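Some notes on the structure that comes next.
Note that one protein chain of the assembly has been removed; the remaining protein chains are unaltered in position.
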């Protein structure tokens, strides 16, 4: 049997994802356990983290395991990911050695590696994560690269806690303003998981240039077809919000402007009105609101929305702990 | 019952403080225990730490708990503390979300956040710590902001180990030179705990401008009145040291010069003779010496003083471990 990773929810069947969510609910009721007794996970952060790091460290330890946090390039050595390179640049070691050595030490490897935002054709190869998956001999977990599957599970769990069955529910993923062009990972992931759950999904964004990578659009269409849902794109705020049962917000940079962000800036600056506020939420059908966090208040969403009872962002963040324990326990049990 | 934090010793009764010290002594005799079994603490360091971090990490784990160390702005996201702000600056998330999410993950939150040293009227609001205390739904512990209550307990414990009953003992808090203007936190705390213990306290400093914030001076006067002690200010080294039983040294910046430190520099530079040396210690009544550490040798105190048997700085540093276990265990038991 080949090595099982958790790189994308698309690699896991709907039944397997449902099973992870059931396990997560059990971990939410009883935090302590033995599923990782004597096991360990290395958490490699090429980028900042608060929730991910805290929830993985705690989750591993609450199940009897150990977590080691490493920040390559800051407190560990910078790493080369290309094959066959003459390594006379910055990188002091190759992913082949890093992944193989870590695999001797630990039972799981988690990797956070954001895009470089210069060339989407390069970033979309997800070379850091794929490099670990290629060379590691233990399961690898995506801690957010160009998708964020742990967030997907936490998001689905939070929606189910409030709505029960998700099939057919009207779901809006809305772009929001942020002063910088951000990663599309959570946006890609939102489309993937909402369509996987059979929801009626609308991607709301300022212009066609903000539509996500065709790889994820196509996967979302197939998910919708297979699970009884739908996917449409809208640039009209009012019609998109109307009747929505879930509004999920995220800011991201437009793919055609990768590496020349100054040219995207005017469109971005002209779209500050995409902020999620009470007036927009009033158009929904008692809609829930969420966001993956971190969130800039009064830029992406207003204080009133963030502090409203319909905001489930804190629940979703909490669920990171529970779903990740399910992922770790499942991978260790299968390995 | 409202949520109990450990932000200042002033919020705890004398009986409660004495009880913490009794518990700490028990933890000093037997390091391992179960008081935090399955519990966890997030330790947020907005500033450097060696003793605080080590002693809290160890202390939590020795009692069966877990400690997660986070450095916001370095390995976690920068945080906004103001209410109602349009967050279009550096901060990527708001204290409301940080505190609420961490409260879902952990059972205790520790916060170190030094003043910014530009505007004392702002710094004295202690907004980072107060922000956590406002939004967290678990107890918050002050790891040094504008006071340092954990150091107070460790200091009181060290004095009691050597002197027994502290009431009426002659205590001198002496300003010392340091090349930079430092935080007043430990100085404020020294006044608070020494007067709380009913000691006869002298604040020795170069000029009236180095007297501490009236908030702490007034609290110290009230403490002295309530506990049979006294508080006076002196600028005369010889008379202040004469007959002292405890000399506690600390450097700090003069409050009137906040934000214009270049103007304070001449006074500071003219006061290097406040260094604690053997000649001054010879004026005391077999006086003990201590300092919270880190200490610049031969700047704040001489090698001879630091290496003397009457120096209890290492004992005090060790006691951090024991008193903090008492604080964590008490807060978890009450929560």
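Should a chain be cited, it is by its letter among A and B, assigned in written order, with residues numbered from 1 in that chain.
As a working rule, contacts are C-beta pairs under 8 Å (C-beta built on N, C-alpha and C of every residue); 3 or more make two chains touch, one makes a residue touch a chain.
For clarity, every value in this text was computed on a predicted model and none was experimentally measured.
Colleague: Check the options A:13, A:85 or A:207 and report the residue that touches the missing chain.
Modeller: If we include the chain that is not displayed, A:85 is the one touching it.
Colleague: If the hidden chain were put back, which of B:179, B:228, B:243 or B:259 would touch it?
Modeller: In the complete complex, the chain left out is touched by residue B:179.
Colleague: Tell me, which residues in subunit B touch the chain that this view leaves out?
Modeller: Touch with the absent chain occurs at residues 31-32, 45, 48-51, 53-55, 57-58, 61-62, 71, 179, 293-299, 303, 306-307, 313-314, 317-318, 321.
Colleague: Applying the definition given at the start, please give the residues of subunit A touching the unseen chain.
Modeller: 38, 40, 42, 66, 68, 70, 72, 75-77, 80, 83-88, 91-94, 96-98, 100-102, 104-106
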